[in-house]
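In this view, the complex is presented without one of its protein chains, the others remaining in place.
Naming follows writing order (A and B), and every chain is counted from residue 1.
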Amino acid sequence: MVERGLLLFVLTFFVLFLFFLTFIFRQILYQFLTILLIMVLLGIYYLFLNAEFIAAIQVIVYAGAILIMFLFTIFLFPEEELKYSRDILKTHYSSFLPLGFFLALFLFSLFKAIPKSYKEQNFYFDLKILSKILFNDYWITIYILAFLLSLPMIALYIFFKREERSGSN
Amino acid sequence: MKKEIKYLLFKDLIKGLSITLKNFFKTPVTVQYPKEKVKLYPSFRGRHALVRDPLTGDAKCVACLKCQQVCPSRCIDINYTTDLETGARKLISYKIEALRCIYCGYCEEVCPVGAIVLTEWFEYSSRNKEALIFDKEALLKNWDEFIHSYPEKVYTNKYWNLKGIPESNKSALKREGIYVKIKD
Partner (left out) sequence: MGLSNNSLLFYLFITFAEIMVVLGIILLHAAYTVYIERKVIGRMQARLGPMEVGPYGLLQPLADLIKLLFKEDILPRDSHKTLFQIAPLVLLACAIANLSVIPFNPSFLIADVNLGVLVVLALASLGVYGIILAGYSSGSKYSLLGGLRSAAQVLSYEIPLGLSLAGVILAAESFSLKDIVEAQAQSLLGVYALPQFLGFIVFLICAFAETNRAPFDLPEAESELVAGYITEYSGFRMGLFFLAEYISMYIMSLLIALCYLGGWSLPWWLIALFPFLQALPPTLVLALKVYFFIFLFIWVRATFPRYRFDQLMSMSWKILLPLSLINFMWVAILKRGGL
């Protein structure tokens, strides 16, 4: 399991690196992109925990849907905000030194700890069991949920239909 | 409600798709020009030429200036001299600017002797402007080039012998019909 441990180490390094880049970049778009990468890498973390479903959902929901809303908001910013970087932090890079030291220590201890503590777990995310529970024990809840979800759609349809009719009259 | 049912059955979409599918199995109308050529019909009007009379070896033109007068784009320019004794005209120069010509065919139609013809030769584009202003020699050469590969023995043009014109309005030659004998 040395390979997996090593991969985890590299992954952690990348996540922390991107985390610092988020502060170092002065352009809002690049900051956004680092957050996006962190979100994708977090999905890979879930894969290491044998939670594939949560990993996929993490990427779909957080990286795919929510962050794109942020991107839309960023596009609404005035152009000067996006283009010109303000070099406030350049003189204060020295404040990162203790942080960097701490980080190196942390990574070192992590690397030392991995081969001993990391073991492959036997359980996998089992969809069959989950769906059996959901659709046998809680099927009423699922049905009600599906019905409730479709209700606003029907209401919207009727609403727009009426608006269309009144508009045409 | 009826509209919604139609919408749900994709009636319009399937109709549109079937039209394109029908077209898919049709033979294409494209002609791949340099490799294959379009079939030319008898009234095709292409490069200008002056008919070389097989008897005299010169142009048939009598310098009546009818073509010059009838030309809508005024691209024909003719110079002639008059024989003082007989009053017969003699052609000195005959010039057609093919760049201005609109290929209406009036000149062919009006010519009393069938001297000018718009041949079925259409591949004569040029980068050189002078090459498209034909003088008498060039026009006679055009005729030779055209007739060299003409498959039949006798050449006649549809506009020389137009139907439906009263006989009294036609010249004497035209009443009989103008034919040019190429080969024996």
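Throughout what follows, a contact is a pair of C-beta atoms (placed from the backbone, for glycine too) under 8 Å apart; a residue touches a chain by one contact, two chains touch by 3 or more.
Only a predicted model underlies this, so the values are computations on that prediction, with no experimental measurement involved.
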Touch assignment to the omitted chain, from A:23, A:101 or A:143, lands on A:143
Omitted-chain contact residue, chosen from B:29, B:55, B:84 or B:172
B:29
Touching the hidden chain in the complete assembly: which of B:5, B:21 or B:55 does that?
B:21
Residues from chain A at the interface with the omitted partner, ascending
3, 29, 33, 36, 40, 43, 52-53, 55-57, 59-60, 63-65, 68, 71-72, 75, 124-125, 127-128, 131, 135, 139, 142-143, 146-147, 149-150, 153-154, 156-157, 160
Just the residue numbers, please: which parts of chain B touch the chain that's not shown?
13, 16-17, 19-21, 23-24, 26, 28-30, 32
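Basically, only the chains that are shown with their structure count from here on.
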Centre-to-centre distance between chain B and chain A (centres being mean Cα positions), rounded to whole Å
75
